[in-house]
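Only a single protein chain was left out; the remaining protein chains are all shown in position.
And then chain A:
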Amino acid sequence: IFKISNMKLILHNMLTSAMIKGVKKGYPLLLRATKVELQPVEFDAGFVVHMLPRLDWSGVTAAVQCLNQPDLLQDPLPELPPTVPDDYANNEDFLRKAHIALMQLDVIEGCLVCPETGREFPIAKGIPNMLINDNEAA
């Protein structure tokens, strides 16, 4: 039984620290993972195609690079092009690689780091904790 609720890179790509006072952009959050698992998830081309335009692709590739640590994952990470190809909607090869990166890499333990303030958001049991204090809020 695989846990769909673990933080996947698609969720990571949508998270931001912009609720913190003074933060202008707040993404992509730096990804420091200490426990990652590759989990099978059914490939849905329609979902990947629908999501791609709203993703920050350089953030996706950067996140995959963050996971490229020795001893973090036994399986090889998918190789992603630096930009989304123009024919992405029909490019099944690319869509499948994107699917693996976005949907199958479960970050279970680690933390996310705001790129502007360095503020850390811990990830435990696959759930990122984005809570901030009242005095940090915008």
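As a convention for this text, a contact is a pair of C-beta atoms (placed from the backbone, for glycine too) under 8 Å apart; a residue touches a chain by one contact, two chains touch by 3 or more; residues count from 1.
In this text, contacts and distances are computed from a predicted model.
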Check: Can you tell which of "Trifunctional enzyme subunit beta, mitochondrial", "18S rRNA (guanine-N(7))-methyltransferase", "AP-4 complex subunit epsilon" or "AP-3 complex subunit mu-1 isoform X1" UniProt lists for the chain that's not drawn?
Finding: "18S rRNA (guanine-N(7))-methyltransferase"
Next item on the list: Could you tell me which of A:G22, A:G46 or A:G118 touches the chain that is not displayed?
Entry: A:G46
Next item on the list: Could you please point out the chain A residues that touch the chain left off the display?
Entry: 1, 3-8, 10-11, 13-19, 27, 44, 46-47, 49-51, 54, 56, 125-132, 134-135, 137-138
